[in-house]
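For this depiction, one protein chain was excluded, whereas all remaining protein chains were kept in their positions.
Per-chain residue numbering starts at 1, and chain names A, B and C are given in the order in which the chains are listed.
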Amino acid sequence: MSAKKSLMYRLSNVPHQVIGALTLIVIALPYLMPVGIPLKITPYSEQFKAALDAVPEGGNVAFSLDSAMGGTTETGGMIRATIKYFIYDRPDVHIVMWGMHYDCVLVFNTFVADVLEDADYGKEVAWFGYIPGTDAAIAKLSDDLKGILSVDFYGTPVAQLEIMDNINGAPDFDLLLSFDTYGHADSYVGHWYERYKTKIAIGMLSGSIPVATMRFTAGQIVGFCGGVKGAAELEALLKYPGPAYTNYDVMNVANLFAIGLLLFGNITYFLTKKEER
Amino acid sequence: MVLELGPLVGATLILMLFSWFLYKQTVLYDIAEGVLIGTGAGYSFIMGIKAVRDNAVLPLLRGETVWIIPIILGFVIYLQLSDETIHFSRIPIAIIIGVGTGLSVRRVLLAEIIAQTRASMIDFSALDTVGLINSILILVGTITTIAYFTLSREQTGAFGTVTRIGRLYLMATFGAMFGNAIFGNIAVVAGRVEEILRGFGLM
Amino acid sequence: MRRAAAGKVPYVRHIAAFEAIDEAIGRASEMGRPVHLTTGHSGAGLYSKLASDHLAGLSMLNYVAKRCAESATDVIATVAFSEMIPVAEDIIRFASIGVGKPEYYRDDMVRFASDNWLGYDMYAMRMASEAAANIMIGAMDSTSSAIIACGGAIAGAMNIGGARAAGDICQLVPFCDYVLIGEETPAAGAIVSGDTDSLASSVSTDYTKALIVVIILLGIMMASIGLSMDWVSM
Partner (left out) sequence: MSFIRRTEIPITIAAIMTLIMLLDLFTGDPTLRAASTMLQSWAIILAGFALGIGAVSLLRLHTTNIKRKRPGWYGSVLIIFFTAAVLVTGLMDLNLANPILRFILDNMYMRLYAAAWAFEGIFLIYGLYRAFKIRNLDSLILSVTAFFCIIRNAAVAEVFFGPAAFAPGTWILDVPNLGGIRALMIASSLGILMLGLRTLLGKERGYIRTGG
């Protein structure tokens, strides 16, 4: 009896090293042997695409890279698909890009730089790099953009960038896109939407979906793309397959593993408790 | 199977850091942590210098003399590093805090309190039965959870029941957010597993 | 706040997590291992709008340092921003003098490794895994909460956490024995620091909360009988 009990007790108290190793192995399997799980497009992703389509002919889009490098497993796919959509399918749209997290330069180099080689820099797109100050920066860009952005990332004065001629602040943008892992989207809603009614669409980690749902139902944002699942759906909708779909496959297997662990933990707990009684 | 130096160095460093939970703390983990802290400190300093150069020094050199004030105040911040001169540094810090507080009060007032209060005011008569039940449940949740956060009354008696319901709503909120956070964070782990596999040429 | 200025300390209800701190310190002194405390990495330390949350954590350090000095238990305070180092050092030094044990304070009790978000998390996780009690109160974000709390849980430490936002609290709950939720964090900080001003302002929000509930109910009734809701805007 004690051998059985000690087995159940041991199953209910597996050391963290084993759980950690198991997690890495389970996640590695679908990379080595892809499963190809079907992808179902949810309405939220369709609304996000609709927000992109709604940008008028020759419109201006503010593209804010607010994602830390660690989060790009989720946001990287949606950033790449969205910038490809604008550069390849909507060359008429002007993209003004900056970032509120200092990793934005690394994110730009990894997910955006090569796509922009096909664009007319200075006319179709401009890149301003990292702007410190979070709330102060977001408010300043909405009120008086040229008051802070005097040169682009490469040191070219703003006056020489044709795209910036009639852009002075939030009212001049038809859409603001924030791909965020650190809560900057809340500041954009507070300063850009509440004050200038700028249309905002945010891409973020799936952990922030509950807050985004709340903002969406309150009408503060016109769309959101949540986590790897949203990114994989957006890649499919925009027809630009990318990293998100392979990660999406992995995510499903890992999710089942997480659900399994939750059940396993409870089952072994109850069996141990029953035997103790 | 050609191994590239860069991804191989990356994959090795990831495993050295992971050794803390896969095994226990070792010298390998200490090295990885030291590299993270060192490169991180250098990187944020560089990004700060670039932001100041692009947004203040270059405009100043082009004749916009007003930028000399924040640049001087910026150097004054560094006076906090010695006890004799720390009080000087409080002036630029007061500017950062004053502007930051003012803007967050503006944002919070507009986007949080008014918008959320407004969003709670639903026209109940226009809802179908399911919508009505859900809206009542949301309303009960909002009010009982606000009650839970009152600090000046003991949570006993009838008021205790209200706050108890509020606490159960909070548990539902924490469970929902935890469930969603799991999904997002697995993606971060997946990205590292992919980097390990690519680094060692297994993918 | 006017009544606080007149010296009347406002009444604050029983907060379980706050009372568990003594239990955690007692446990640490029995086990002969240190008590670890950290205030998180959110905002930009004392120069940000979350300064008051970090200070609530540092007020807790004042209380913890006194109890630890009395029971000769080591305290380790890990801070995420360099401007907090002198403040934390002063707090422990004056706390040990306050209980008549000036020799208790050592300058390695305050630890600073990095203001880089993840660099701080890794270092604080290591400090938590060496402690018997792990207190994470102040401006804890979700990532720091999960990493540091689990670092303590793995080592069998008693975890007490406190944060403001739901996304952060939900990652403290699985690893903590007690959690301060939302407004309880600054209130607990104000209680131990005896700062009646911030205590009064925390408690005074109760009246605003009641007012908001009334406005919501009023709003629903008006909306339900067809009146326009445009008066609720800036």
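Note that contacts are C-beta pairs under 8 Å (C-beta built on N, C-alpha and C of every residue); 3 or more make two chains touch, one makes a residue touch a chain.
As the structure is a prediction and not an experimental result, all values here were calculated from the model.
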item	value
Visible chains that the absent chain touches, using the contact criterion stated earlier	A, B, C
Option from A:T23, A:S178, A:T198 or A:N247 whose C-beta touches the chain left out	A:T23
Which of B:I95, B:L132 or B:L197 contacts the chain that the document leaves out	B:I95
Missing-chain contacts mapped onto chain B	5-7, 9-11, 13-14, 17-18, 20-21, 30-53, 55-56, 66-67, 69-71, 73-75, 77-78, 80-81, 83, 86-88, 90-106, 108-110, 112-113, 116-117, 119-120, 134, 137-146, 148-149, 166-183, 185-189, 191-192, 195
Positions on chain C contacted by the hidden chain, ascending	1, 44, 46-47, 49, 51-52, 54-55, 81-87, 89-90, 108, 112, 114-116, 118-119, 121-122, 125, 142-143, 146-147, 150, 153, 164-166, 171, 173-175, 182-183, 186, 197-198, 201-202, 204-205, 208-209, 212, 234
Contact footprint on chain A, counting only the chain that is left out	14, 16, 19-20, 23-24, 37-40, 68-73, 102-103, 105-106, 109, 131-134, 136-137, 139-140, 143-144, 147-148, 153-155, 195, 206, 209-211, 213-214, 217, 227, 229, 248, 251-253, 255-259, 261-262, 264-266, 269
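Note that in this section only the chains that are shown with their structure count from here on.
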item	value
Chain A and chain C, separation of their C-alpha mean positions in angstrom	30
Gap in Å, rounded to a whole number, between the CA centres of chain C and chain B	16
Junction residues of chain C, two or more chains touched	49, 118, 142, 154, 166-167, 234
Residues of chain A touching at least two other chains	16, 70, 135, 194, 207-208, 210
Residues of chain B that touch chain C when the two form their complex	17, 20-21, 25, 33, 36-37, 40-41, 44, 80, 83, 93, 96-97, 100-101, 104, 109-110, 113-114, 117-118, 120-125, 139, 142-143, 146-155, 170, 173-175, 177-178, 181, 185
Chain A-touching residues of chain C, taken from the complex the two chains share	49, 117-118, 142, 154, 166-167, 234
Chain A-facing residues of chain B, complex	18, 21-23, 43-44, 47-48, 50-51, 54-55, 58-59, 62, 64, 99-100, 103-104, 106-108, 110-112, 115-116, 118-119, 173, 176-177, 180-191, 193-194, 196-197, 202-203
